[in-house]
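Sharing a structure with you now.
Removed from the display is one protein chain of the complex; every other protein chain stays in position.
As written, the chains take the letters A and B, and residue 1 is the first residue of each chain.
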Amino acid sequence: MKTKLFVAVMGAAFGVTAAASAATLDDVKSNGRLSCGVSTGLAGFSAPNDAGEWSGLDVDYCRAIAAAVFDDPEAVSYVPLTAKERFTALQSGEVDVLSRNTTWTMSRDTQLGLNFAGVNYYDGQGFMVPKELGVSSALELSGASVCVQTGTTTELNLTDYFRANSMDYNPVAFERLEDVNTAYSSGRCDVYTTDASGLYSIRLTLPSPDDHMVLPEIISKEPLGPAVRQGDDQWFSVVKWVHYALLNAEELGVTSENVEEMTSSENPDIRRLLGAEGNFGESIGLEADWAVRVIKHVGNYGELFDRNVGPDTPLGIARGLNALWTEGGIQYAPPVR
Amino acid sequence: MSVEGAAGRAAAAGGGGVAKARLLYDPRFRSWAFQIALVVAVVLFFFWIAGNAARNLQQANIASGFGFLDVRAGFVIAETPIHYTDNSTYGRAFLVGLLNTIIVAFLGIVFATVLGFVIGIARLSKNWLVARLATAYVEVMRNIPLLLQLLFWYKAVLAVLPSPRQGLELPLGVFLNNRGLFIPRPVMETGGGMLLGAIGIAALATYLLARWAKARRMRTGHSFPMLRVGLAIMLGLPFVVYVLAGAPITFDVPELQGFNFTGGKQVSPEFTALLLGLSIYTSAFIAEIVRAGILSVSRGQWEAAGALGVRYGRILRLIIIPQAMRVIIPPLTSQYLNLTKNSSLAVAIGYPDLVAVFAGTVLNQTGQAVEVILMTMAVYLTLSLLTSAFMNWFNARYALVER
């Protein structure tokens, strides 16, 4: 009897939100909103303010995708996910795209059924310690209690690093980032380890940031980027090319301010990117001016970086590896052609 | 009655059933038709779910099957009752999580029971102040969510302990700081086996003596000072052997080295907070169960025992509690079950129990949510069904025959 009721309840639910299609892009269009998986709060990447408005580099990727699809960067439902929930949420279709400082690894790319659309931040894992500990290198950390978030590549790299250097440690592992932060700031552990960008971001939220320092060692490669489900090439292309459009726009000097004038530019590269020439938008299921919408609403990659994590923000992170290939970094996008 | 009953049920189940029921007046037929329809609906529903899941998983190209259990885990777990390193398998990590759950649940059950009985009896005390205090304890503890209590113990009490370098040094080489409680760990030297043997012999002797004392009391009515003699044997014999064998046990005393204490046995704040929270929360419920059980024993039993000149403590222990147990056991078992399930809240304070290790870290490293969650649920379901089975057996055994 109950089971029938269950069916009825679910039936009622379908009636409201069902969308009979396997294509993510069509689902997103018919829902009128993009469901974007973000972190539960990491300043500079994805964090809500007191009014519940999300901002950050990863959040701007959600907005860019929404802008490309709807011409409206606000048509996004943000779904805060813990490290544990994120892949299941993406696999199950709970979110359309996962833009949550997630490291691109081979096993995630193959066994978890994910496709990484690109690298929006080249990162590496580091350590943060209180200055009063008097430690200047990660190699002096033998025997320390280390705060780490469970279910991350960080946790695995940490194990490898200590094993490779024949050191021991006591893991203090939590599922939620906030809990790791509280444990570190209350002194439950000596060391905090996560991606270096994360460490700078977390240091800011500590009561006295100046009492803590990030150690010089970077122990891993952490290419972070947005991911989608496998099996939907069209949606994969949309996310991938929104990323490339942001990079190409910076390379071609197209910014949110000049994008309207640029549409009448003579430069064929710019004309193709902005849809004045060719039919590139249609080939990924979007309008011809898809890139204009993205850049108009959220800016190019350089603007995103400077606004959220760059030297003028509290995080104050230099471009480094994340500069364009033309400027000594490794951010490089295939051309629109 | 059953005619109307079947119709009523069919009507409740949905519009389609009503018309059919009006046509066919044989109650047995209708009952069967309804049941077959129900079973078919349920089976179809599960087929539908399984089909969706299989299709979704395949479409997303997600690995499936239980092969992942043999893969190297690659992460470290903070508390490992059995040997486990990052080179162990996910299957081993599952076992570690399961054992951690069982350890904390078992200790929680022991503490909660003792505390619950004490508080429950105190609530009925003739001493006004003690009864009021016990009542306040119960009303406060059972009306605040367990998760809140756990977080309170962990984040507001244990987190404000001093750091290892400024930590408290207690007598006997015990240290208390925000990394936990460090106690000396006994280490067996040569000759330690003799000591273990002595403990074994003492236990056996105490048991035999207790049996003899009980038999004699049954036969003659003479009581024997079992507690005192038993304690003397249990403590005395091992002590004598310990001295004779030349102190074969040394203690590994924790000491501050670098960042942390090394050596000794560490009781982590996560474990302590979880154990405290679970025991205190559940003890409030057990206290209420014990109180209800004692009140269910008729007053005449107290009066009769009192008239025979038996003291209060002995009335309680020998006459009231054994009768109250019939009322106490069933709800007590379900409290034990709740405690076991509630231990899964460990995930909120970082204790590596089954849910945190397996349905947390392993799930995330492998991405095989369906298999992992099914295994986790199966474990809890098995524990729960075993407890239910035990409870039914116990009930049947101790039920009053005359009822």
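We take it that a residue touches a chain if its C-beta (ideal position, glycine included) is under 8 Å from a C-beta of that chain, and two chains touch if they have at least 3 such contacts.
One rule holds in what follows: contacts and distances are computed from a predicted model.
Colleague: Can you tell which of "NADH-quinone oxidoreductase subunit D", "Sarcosine oxidase subunit alpha family protein", "Amino acid ABC transporter, permease protein" or "Beta-ketoacyl-ACP synthase" UniProt lists for the chain that's not drawn?
Modeller: So, among "NADH-quinone oxidoreductase subunit D", "Sarcosine oxidase subunit alpha family protein", "Amino acid ABC transporter, permease protein" or "Beta-ketoacyl-ACP synthase", the name matching the hidden chain's UniProt entry is "Amino acid ABC transporter, permease protein".
Colleague: Please identify which residue in B:L133, B:V174, B:A245 or B:L295 touches the non-displayed chain.
Modeller: B:L133
Colleague: May I ask which residue of B:A198, B:V297, B:I319 or B:A369 touches the chain that does not appear here?
Modeller: B:A369
Colleague: Which one touches the absent chain: B:T85, B:T272, B:Q301 or B:S384?
Modeller: Only one of B:T85, B:T272, B:Q301 or B:S384 touches the chain omitted from view, namely B:S384.
Colleague: For the chain that's not shown, point to the residue among B:V96, B:L181, B:A273 or B:V355 touching it.
Modeller: Per the contact definition at the top, the residue touching the missing chain is B:V355.
Colleague: With the missing chain put back, which residues of chain B would touch it? List them for me.
Modeller: 1-9, 12, 31, 34-36, 38-39, 42, 49, 52-53, 56-57, 59, 125-130, 133, 139-140, 142-148, 151-152, 155-156, 159-160, 220-222, 309, 341-342, 344-345, 347-348, 355, 359, 369-370, 373, 376-377, 380-381, 383-385, 388
Colleague: Across the whole complex, list the residues on chain A that are touched by the chain not included here.
Modeller: Interface with the chain not displayed, on the chain A side: 1-3, 5-6, 9-10, 13-14, 16-22, 27, 35, 40-41, 48, 50-52, 77-82, 85, 88-89, 91-94, 178, 181-182, 185, 204-207.
Simple rule for what comes next: only the chains that are shown with their structure count from here on.
Colleague: Chain A to chain B: how many Å between their CA centres?
Modeller: Between these chains, centre-to-centre, one finds 41 Å.
Colleague: Going by the contact rule at the top, pick out the chain A residues touching chain B in the complex.
Modeller: 1, 3-4, 6-7, 22, 83-84, 86-88, 91-93, 108, 111-113, 133, 141-145, 150-152, 155-156, 158-160, 163, 169-175, 179, 182-183, 186-188, 190, 229-231
Colleague: Which of the residues in chain B end up touching chain A in this complex?
Modeller: Within the complex, chain B contacts chain A at residues 9, 12-14, 38, 41-42, 45, 56-57, 59-63, 74-78, 86, 155, 159-160, 163, 178-179, 257-260, 262, 269-270, 347-350, 352, 356, 360-361, 363-367, 369.
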